[in-house]
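Removed from the display is one protein chain of the complex; every other protein chain stays in position.
Going by the order they are written in, the chains are A and B; count residues from 1 in each one.
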Amino acid sequence: MRRRGIDLRLWVPLGVLVLTIVACFVGPMLLGPEAGQQALGERLAPPAWLPGAIDGRPLGTDAFGRDMLTRTLEGGQVSLQVGFGAATGAVLVGMVLGLVAGYWGGWCDRVIMAGADIWLAFPFLVIALAAVAVVGSDIPVLIVLLTLGGWVLPTRVTRTIALRVRSEDYVVAAAGAGASDLYLVRRHVLPQVLPANLVVWSFTVGALVVIEGALSFLGLGVKPPTASWGNIIADGTPYLQTAWWIVAWPALMIVVTVICANALGNALRGRWNAGADVIDKEVVP
Amino acid sequence: MLALTLTACGGGDGDADAKSVDDASVTIGSTAISNSLDPAAALSSVGRTYTKQVFDQLVTFDEDGEIAASLATEWERVDDTTVDFTLRKDVTFSSGAALDAAAVVANVERVLSGDPAYATVAGRIATVKEASEVSPEVVRVVTSTPDAILLNRMTLLDIVDPATFDADRPAGTGPFQVTGYEAGTSIELTRFDDSWRATDSVKDLTIQAIPNPATLSSALRTGEVDVAYGLPADVATQLEGSGFTNVHKPAGSSAITSLIADVEPALADVRVREAINLAVNREEFVDAVLGGFGTPNGSQLLQKGYLGYDDSLPSYEFDLDRAKSLVSEAGVEGLELPIATTALFKAPAEAVAGYLNAIGFKSEVVVQDLSAFIPTLLMKSEYPLLYWQTDYYDLRDITSVSRFGPTAPGQQAHIPVNEYQDLYASQSGELDEAKREAQIKQMAKILNDEAGVLFLAWTDNLYTVAPRISDLPLSGDSLVRAEAITVSE
Partner (left out) sequence: MTEGVVASVDPGATAPPSAGRGRRGRRARRLGAMTVRLLLTLLGLLTLLFFLVRLSGDPAGVLAGPSATPQQLEAVRAGLGLDEPLLAQYAAFLGDVVRLDFGTSVFSGESALGTALGALPATLVLLVTTMLVSVAVGIPCGVLLDRGGRVTRAVVGTSMTLAQAVPTFVLGILLIYLFAVRLGWLPAFGSGTAATLVMPTLALATFAIARTARMVAAELEQVEDQDFLRTAAAKGASTRRVLWRHALPNAFPAVAAALVVEISYLISGAVVVEVLFAYDGIGKELVDAIFARDYPVVQACVFVIGVFVVVVNVVGDGLLRALDPRIARARA
């Protein structure tokens, strides 16, 4: 497929993701502030193609009479900010720690990797539950929290690559010739670490969007009436029998986002060979 | 109003034609159940569905909410601080012991012992100083100050066989006894045939905790539970289409939002408080959020039938334009007014936030765990608005809403009006009913004039009942009377 110029496996998921982001952040502006506001008289109206639908509410309304199209897009703003933000944070933290551990090694390496092992043994959701119950649940808090949920994987990937690059003959030779550590990292290690972490980032986005959903579903996400995909689903669950559309749209959006993020990761892994074997060993989606 | 609601909604569909069965098994599903089998250690309202089936109190509320005989058949006020209760004859505990004055005295003494485990019940009978035995049939209860509502308080003291105070399964005199218990999950009860209240209809009763409302509604549909308590009103209404019945009754509870000027100084401006009161369409609120299971109220805390209810107080009505103009007059457009509440009240609080956003405020809902919300409510809030529902169906009196009364050091005032707090303090010791009524009416007028609280509605207790249950009678405090349930074939 690539020979024809366009790699569909890469560009289709990327396109869908970009489209989703644009829709979520631009869409509500186009629809106007009124659509997302409460109108108890118009509650639980079905989508446009069903009897009883209300004009201007193509995907129906929720239990407070708010437009489901607007709510789903607004919910995406939160879920995507948290998912992309935390994945970015996790990869940045992971790259720094992984470089320190892999390139300089020694006790730094041992402490960081032991920390990673111990952290992996914690059931993360339990800690997240307790933390959110304590510090509240604004978007920045959720981003920091989920960064903590995702840092181990990029750290390990980065460390393994850095370890390997450092022992390559040409790097050892350059170091012997007096090249500084910073130069070596920038010149030789980072070019291999970055693409690998972009792949990890892709997979992490999908995973963290799901965790944000789970937290919101347990009632620990952003504050209502602010929407997130998880809290719309939680609020809509009791109406599953009569107003399935409340749960359906955000659930669909989560599934599409996660599929695209995973597909993007797979495509990127196929595109860049650097570190692909390391990622294969660490991630198995 | 009570009778009307019950006829309109209580299982009116054909108890006459359906044949009722004896010795039935019934399961009540609830979003939470008693945390303990010991009624003195059980938490406020969550445990009452259980304790009401196994234990009795000296007096109780009848279906109309009037004080009625229970373990005591007569009572007499000896002086301002003393009441003598004469006990019902031939009452036995499920342990086999007989009820006597000494047993009642032991129960009072245990609760007043200062053990923190009994703090909830101790709070309910806070004015009681001591109890003593006059004769084996007569108990004397003495209060530290004159208490106008001692009888109301005694409806909350469950009498346990003192020999079983420390037993795994404390014994009571009610129509059921415990046969199985899984902490926090389920309580299994079987009829206690020698109870003075025993009937033939229900033999086995299970009280099952199902915290997730969606799961609870599924369980009702699949027949795993016969009666559900704690379903969202919407879901309950949906179920009516599938043959389920909703039994509901005013519980005396008032849905309100406290406006705390201590947190947001703008709330000290009466125009802001008035704007908030005019922003809510209460009919729509009751229909949409409470599923119609409640009565819109924009006037006062107490409802009809309660001492001090004032018919003539005006109710704040929905007026979007005036609310908006008051907001701009006070210059508070865009003011942030977050509402703190607990998971149980998330939906109504979210609706209030929606109304406030429509008149130019910025409001969101902060859902706190019960463990964080209770100190927020009782002591000090960081949020200017608190959505809660007064829990006074257990006392049926203004005294229950102590939160608006005088404050202790460190406690935030919700109603910083001295006159209101003085009246609150004086009415509780006023034994002359007419004078007391006048004082309570004056309190209501102050709150109304000041728009000191956002009144929303008087809410009902709501039970959703499977078709096989043809009658679910409720007591005066809106709790299930399991022994009187009628099950059809």
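List of remarks:
The working rule: contacts are C-beta pairs under 8 Å (C-beta built on N, C-alpha and C of every residue); 3 or more make two chains touch, one makes a residue touch a chain.
For clarity, every value in this text was computed on a predicted model and none was experimentally measured.
Only one residue in the set B:T120, B:T164, B:S325 or B:Q442 touches the chain that does not appear here, and it is B:T120.
When the full complex is taken into account, the listed residue touching the unshown chain is A:V210, out of A:A39, A:V210 or A:A267.
Only one of the listed residues, A:A63, A:L142, A:V222 or A:A251, touches the absent chain: A:A251. In the full complex, chain B contacts the hidden chain through residues 35-36, 41, 43-44, 114-117, 119-120, 122-124, 126, 182-185, 209-212, 214-216, 218-219, 221-222, 224, 368-375, 377-379, 388, 391-392, 394, 400, 402, 408-411.
Within chain A, the residues in touch with the undisplayed chain are 110, 113-114, 116-118, 120-127, 129-131, 133-135, 149-150, 152-153, 156, 160, 200, 203-204, 206-207, 210-211, 213-214, 217-218, 230, 233, 237, 240-241, 247, 251, 254-256, 258-259, 262-263, 280-285.
Throughout what follows, only the chains that are shown with their structure count from here on.
Within the complex, the chain B residues that touch chain A are 213-214, 217, 231-232, 234-235, 238, 281, 284-285, 287-289, 338, 343, 346-347, 350-351, 353-355, 357-358, 364-367, 369, 372. Looking at the complex, you find that chain A touches chain B at residues 37-38, 40-41, 43-44, 63-65, 133, 136, 219, 223-226, 235, 237-242.
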